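Note that one protein chain is taken out, while the other chains of the complex remain in position.
What follows is chain A.
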């Protein structure tokens, strides 16, 4: 039976530390709220000028935006601090993780939680609520199932991206930009109507780094859109499978990275 006490204790202390400084916490939340609103504004601006983008009308595009942003915000809140790894690696403070009797990845995930990202999450949740109510949705058990599966699997896919990027940091300690391209690039790609991309790129974002599964494919299924050759609406049901595959890749990257660790002198 797994006992999560260690993780609970660490997380609780991290949360306390963050909430301890009320004003700075509040400003941080306002900051991420601002980021969320800016991204939302982009969508609004685009649809002020066009009616349809990549085959999606406003409510569909909003749904894609909302699904990907909810998933990204949650993943970012839970494991986004993995992008701090280069700092730990360069300073050698990561050694402390190795001498504690818990799996490295679990320790790292539990080592922090970015509560301030709740600002961005609330924007995304608001957008999701609006998108689901204005969208032309034939509600059924299947629709609800797809939404739930999507939110869980999409978060898992983003978390896998953060983890894979983390593993790569051990090889390219100065490669934060490269790995950010992975995570933030993935987040950007996830919230686009896929048909704005050329086929080759769509294949990449579907079958290599499976961010199309996070929002676009589910949205096609939820709204019962016609889809196309690279996005048949039944593909949405494979979102959990995409998450599993993403995690296999991420675990491999992470394991290779931590075993490749070169130390930091001293």
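Here are a few things to note about the model shown:
Note that a residue touches a chain if its C-beta (ideal position, glycine included) is under 8 Å from a C-beta of that chain, and two chains touch if they have at least 3 such contacts; residues count from 1.
In this text, contacts and distances are computed from a predicted model.
Missing chain, UniProt protein name, picked from "Isoquinoline 1-oxidoreductase, alpha subunit", "4Fe-4S ferredoxin", "1,2-phenylacetyl-CoA epoxidase subunit A" or "ATP-binding cassette domain-containing protein": "ATP-binding cassette domain-containing protein". Of A:45, A:99, A:141 or A:208, it is A:99 that touches the chain left out of the display. Those residues of chain A that touch the chain absent from the view are 3, 5-6, 8-10, 13, 17, 91-93, 95-96, 98-103, 259-263, 265-266.
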